[in-house]
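One protein chain is absent from this view; the other protein chains keep their places.
As written, the chains take the letters A, B, C, D and E, and residue 1 is the first residue of each chain.
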């Protein structure tokens, strides 16, 4: 079984981090390969960045049995499901669902304040009403999570605040760049802390094991073929 | 006042149709200009098409005081609001809102069955629960709406069915390519029939008249600048 | 085109204020006339006041192509739609919708605390879940908004608090008596501030331009004729 | 203990029917008096009728320990609660709640099709989502329920259809004029059939027995006194 | 008429308290009998306790015309409705509904923090969205409510805090063990304070008076007979 984990931004060092998180949980015999997008933003911190990360994702949805979208906005998830040859899971949906299996209400800790709305939208899509009790931002830019040694401490402190403020009992890490924080944060906070990269990798592995893939009935059927022009001409499908 | 109406697909003849619909309602002294996307799909009939229509939209969000996104999926609306210099309105949101002002529950009539899910998602975002009572597809491809002389009749027949089936009292036309059908359909059906292109043009005009534009507080503030690479390198903002 | 803006209370000075707000935005050739109710409460600050303002509204729904209900409780809106000869828009619905076009979540600032429940009810009717993030009261009686020179400052201060507390990005003015505050408040707060009187006037104008009026199919069809007796005998319709 | 049951329309024969239903269930020592509105519509079959029935209700909210509003639209309920000296219960809220105590999902059978929207709105206010599974109209005018001997049969047939169509397990009678149908309909259908007049009378009796009345904290506190003018001048309160 | 009030825990002194509350409101000629469960937990303070209180409830659902479940978790309510020979009402549902008849939004005050989630779940089942504005815990164990003379003061203080914090206008007592607090608390707080035991007793009495009982159509029909084995073998029904 082969799982491709897609880093939708163009920053290689983050891909390495994501790959490590995915490999740490994959079952024996599962080949995990992380790939970096070849076009678009260096990090995803706005709707604009997210929209422009999608072509790069769609360009690498191949050569595996299932796919993980390793950005907490789950960019292009519906489009990816239409064209991928195997199941596609976003890390926000994976993390939020895992959190509902081990607690009654979770808090999300994320990077920039401006991205909280997107997290709320995704919670509205993936989880029953009330399961997501709050979204909190540390206002550390995505690419500083790695480089700033204090970042993990700030994220843990924010999570502690979130548990109190939201009366929640589990934490969802709201950025692929936080993938390395889960174990330590959980130990320090005494509650489940979910890294979506690991959770999504296991979900894709499970779906492949179950033998189920995206339904080709209705909305996720392969898109009708048609001309594509201009810079995006190569995205035309037959 | 200058309003740019963006056709997110690359089909020029559809742009002309859209422009006519917008110009027919714009106030005196309002300059309406419709533009065709320079890249991406010839029509938008899947999540894949929609995602790949967004770069073309973002590339032409300039040279006006306000913008209409003339595709019923309202593609890239959040991203467009972050970067446009004036208000941005999607035709789905404009049409759905207009329908709630003249009725208690509307039906959407759209093109392909596979796009109904997107219409339901948008209704969930724009309208109070229950306002959208149904979404019905005629399964005529977008670009055949113009060329097929029977298309309008089929759309009207579908709308008649929808009014009965959904117990609705207004019709929302679920495709920019249906812009020319509103007046005749309304006359035949005896209920309000809303063309989103006209409705959105008037909403943008109204917002400019009110002197309000997209909030720069929080989520819609200009995105943080950062490197963009590869084919999408020119989308980097300062 | 002729638009009648109805002040549902009996205070003439407030009518003048409302008329000014509506006229400031109406298009060329649009005749705006504001009328004062001839019966009922001097201001609307309770469910009791609101219920008893409705007959006065229903008595003046004539002599125009469209109507604005200029009280933030949108009193009698459903009844007005049944009997008016053109579109009817309430200022709460107009303001709330405009706010959703320029932001992700709005706060309402209103007069008396006791009216907040009504504002929440209307948000539940007009806007998708979560769009209205809070309703805040300054506890200045309606008729003191005009006479008290400090009122505008208090309203702006309350709006500033609301933006922080609710994490909102737009302000809806929750009383027709605040119509004059929008421009200054927006300048001071740096976010869109919506005056429902102006917003509703432009919506009515837009609906007339679109050629759509209230659906006569189903719930808003003209009411069945019947005897009316007692003091309200003149409200019988044929 | 004294309970006043208010018939919000002006038709005396309907008041007698309502009074009989209320008296049949009231406890020993409870005085039930039904009163007919002295102004407004002869029956309530539109938003217009309902709005104009409210002044007549507010004029007779006195001389008892608790009040029943005996029209299925629960007209003026919020206003009545602000000014009444004892608890006020509407027959729609009473019937819908009773139905949820004896079943998992109820259907409403009502008179005119145009009133179904109001029934849905009330279900949204009183009951948890999903409790009301459908609203069905027999399209018999309110005042013909009494006079037309076939009416009861039609209502029962409609209820039988509703149980099947909605997969419901209880019936709510959606008009005070159906008060006399409950026992027979229940016997014929084999499910609980709720008459709101009887249910509301018992709820008011229960609230008085519990010693609780409408909260004077916040929204339902007595309205601020103010001038009332014109035909409605006598409604001013001190 | 005979009403059985079931104390689902095994503590006799609490049964006496519950019986007093029920008898204080029952009508003339109504025989109220409270019974103590013969098996399971001494108090109900967890999902585990609640689940294990259900067999004891199901064992005593006989010998009356209607039943009250006197634990605020409404344990086993659906199961009880399937097998009881008369209506069954839980005290949470009774109290929450009564609160909505006399106010716009209530707060629940309960015992242990860990039970708040259950109260929210029940509010989601019984009341329309937004009616329950908060659930607050005093963290006094259930069985200390009786023995600790300071308990009532703490509960009242918590209720006062809840009214402010939640902007609510009525209080629901979230434990059968608080049944004796309602009158004093209401007097001190100046708002309606609802004891579910009394409220449920009157609802059961009302349902019996109305002649309605649990629907035997569909979900609440008598369960299919089948073998039961092991310790629970006596629960088999024919």
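The rule we apply is simple: a residue touches a chain if its C-beta (ideal position, glycine included) is under 8 Å from a C-beta of that chain, and two chains touch if they have at least 3 such contacts.
Just so you know, these numbers come straight off a predicted model, no measurement behind them.
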From E:76, E:105 or E:134, the answer for touching the chain not displayed is E:76
Give the residue, chosen from A:33, A:167 or A:188, that touches the chain omitted from the document. A:167
Touching the absent chain when the full complex is considered, from A:89, A:135 or A:173: A:89
From the listed residues A:10, A:36 or A:100, report the one that touches the chain absent from this view. A:100
Could I get the residues of chain A that touch the absent chain, sorted low to high? 25, 27-29, 87, 89, 93, 97-98, 100-104, 124-129, 163, 167, 169-170, 183, 186, 190-195, 198-199, 202-203, 205-207, 209-220
Hey, which chain E residues sit against the chain that's not shown? 10, 37-43, 45-52, 54-56, 58, 76, 78-79, 81-83, 112-117, 141, 218-219, 221, 223-224, 226-233, 235, 237
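Operating definition for what follows: only the chains that are shown with their structure count from here on.
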Counting shared numbers against all numbers at the contact of chain C and chain D, is it over half, same, or under half, different? same
Distance between the centres, which are taken as Cα means, of chain C and chain A, whole angstrom: 43
When the C-alpha atoms of chain B and chain E are each averaged to a single point, how far apart are the two points in Å? 52
Can you list every residue of chain C that touches 2 or more other chains, as numbers and ranges? 104, 116-117, 124, 167, 218-219
